[in-house]
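Missing here: one protein chain of the complex. Every other protein chain is in place.
What follows is chain A.
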């Protein structure tokens, strides 16, 4: 897949994250009305697939990741019936959610199940991928923090997910750390070595402003599914802004099936007004990308800064140094307490 003309023929499927990854940036407090408003706007604009789940996936409702305004089930039951052409997906992280949650999502009418693990731990996804594939659902394996391993190691893990029954496997740049060359190498190897009937996907974050460039690199290397968020609503500096990616793809002569003006309007009129803070590359989001840290740690680190007087940037850099992975949100307060104690900002034997 090298010539632009070949790309024009095989359409790339775009997948909106604003109602799942975007939950991180809203501390999981998106209202049912906002969900439905954005989803119907995206549906009308021609978005083929929309993810609706707690930011940390099904079952993510917790002290550790945040309690959402509504349950996964309430969101799904509100959104799915309103869709005229778009399908709805749900994310699940084994260790947080279980097959019971998958059954619930399936009952709500979800078409796609995405099972996410750290990029070295694909074998914990076996029971969930097998369940979803066995039910005939569009089943996606989602390898997070893919910058932490080599392309060969990623291929090995992707092959496991495909062997369990995933019909699509993602290279997920959870930290927004990758540069286009790395995306090309990883997606290229996956496309080259995985069976042709297994699709390859790319999920980017915009922490180094590489979301669009990385997505273009992924498409050129053979990815056929690309995640992004309308207005970039997502963890860290957000996901690849979809309305921008659509414009770029149109400039490249690629069909997306999406009405550019309509998706621009969803971004401007529906998503931007509900943001709690501008989605931009501030120094902390930039640190995520620079230090290779899980994007949803951002607001946790900012809160730790406020509460314990430790710089969010210092906390994030240290989390990166320790090889922290997605899901370790509890480590942020723990580390901030330890750092604050070392600096004499809280008493020894903190909190007690």
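Please note the rule applied: contacts are C-beta pairs under 8 Å (C-beta built on N, C-alpha and C of every residue); 3 or more make two chains touch, one makes a residue touch a chain; residues count from 1.
We adopt the following convention: contacts and distances are computed from a predicted model.
Asks: I notice the complex is incomplete. Of the names "3-isopropylmalate dehydratase", "Acetaldehyde dehydrogenase", "Heme exporter protein D" or "Putative ATP-dependent transporter SufC", which is the UniProt protein name for the chain that's not shown?
Replies: "Acetaldehyde dehydrogenase"
Asks: Of the residues A:96, A:110 or A:264, which one touches the chain left out of the display?
Replies: Of all options in A:96, A:110 or A:264, contact with the hidden chain holds for A:96.
Asks: Which of these, A:64, A:106 or A:311, touches the one chain of the complex that we don't see?
Replies: A:64
Asks: Tell me which stretches of chain A touch the chain missing from the display.
Replies: Chain A touches the chain not shown through residues 62-64, 94-96, 98-100, 118, 120-121, 123-124, 126-128, 322-325, 327-328, 330-331, 333-334, 337-338, 350-352.
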